[in-house]
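Just one protein chain is left out here, and the rest sit where they should.
Our next item is chain A:
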Amino acid sequence: MEGYLSLWDEYGARIMESFWANLQLTFWAFLISLVLGTLLAIMRISPIPSLRAFGTAYVNIFRNTPLTIIMAFGVLVLFGVFKLQISSDFNLNFFQIAIIGLSIYHAAFFCEAIRSGVNTVPLGQAEAARAIGLSFLPAAQLVILPQAFRGAIVPMGNVLIALIKNTTVALAGSVAEISGLMKTMIEYRADQGFLIFLTVALMFVIIVVPIGLLVTWLSKKLAVAR
């Protein structure tokens, strides 16, 4: 126990700091990938064949590429070869590249989650929207998507939970986040190896469990009565 407490003395501040990085990655990647995923979903249900094809291609490419490879690509190719410089701050630059990588990857999953929500909306809703003179975009915005989001809360929640845990892959993108620190701690404090794992795992559980409960509650509360 003393050893574990001394670990906190030594690394406590960095543990919090690193985990905060994971939460920040989650927040920004969630926002961006949700917007991007919504746009992709609109493309995939649109009447314009070229947009549909683009949406389908995007989803197939990024859903089927390992996140680690997207992250490594960001750092080794976009930064390493093409010198992508979003921020002049060295560390912040990696952080932002990681956000982009996470967003691009999870947008494909959000797109599919939203599309599964679209499938919960009866065809008659779109027909009624068209029949009163709404064209595709207003019909999507006013009638289809509001119902689709309500029907997609559970799958979207699953994507969010996956995203939270996938922020640890930012390690591959040279971001100082919790799994990187975990590696360091295990290296220097091998005596506490098991507890280090448990601590980090528990931090994620503490964040993810309430989100899971919230998702279940929201999905019931916002369900569209038919």
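The rule is short, and it goes like this: contacts are C-beta pairs under 8 Å (C-beta built on N, C-alpha and C of every residue); 3 or more make two chains touch, one makes a residue touch a chain; residues count from 1.
Simple rule for what comes next: contacts and distances are computed from a predicted model.
Missing chain, UniProt protein name, picked from "Probable succinyl-CoA:3-ketoacid coenzyme A transferase subunit B", "Succinate dehydrogenase hydrophobic membrane anchor subunit", "Glutamate transport ATP-binding protein GluA" or "Cytochrome BD oxidase subunit I": "Glutamate transport ATP-binding protein GluA".
Only one of A:18, A:33, A:103 or A:147 touches the chain withheld from this view, namely A:147. When you scan A:24, A:93 or A:125 for touch with the missing chain, the hit is A:125. Residue A:138 is the one among A:66, A:138 or A:193 that touches the chain missing from this view.
Mapped onto chain A, the interface with the missing chain covers residues 47, 122, 124-125, 127-135, 138, 142-143, 146-147, 150, 224-226.
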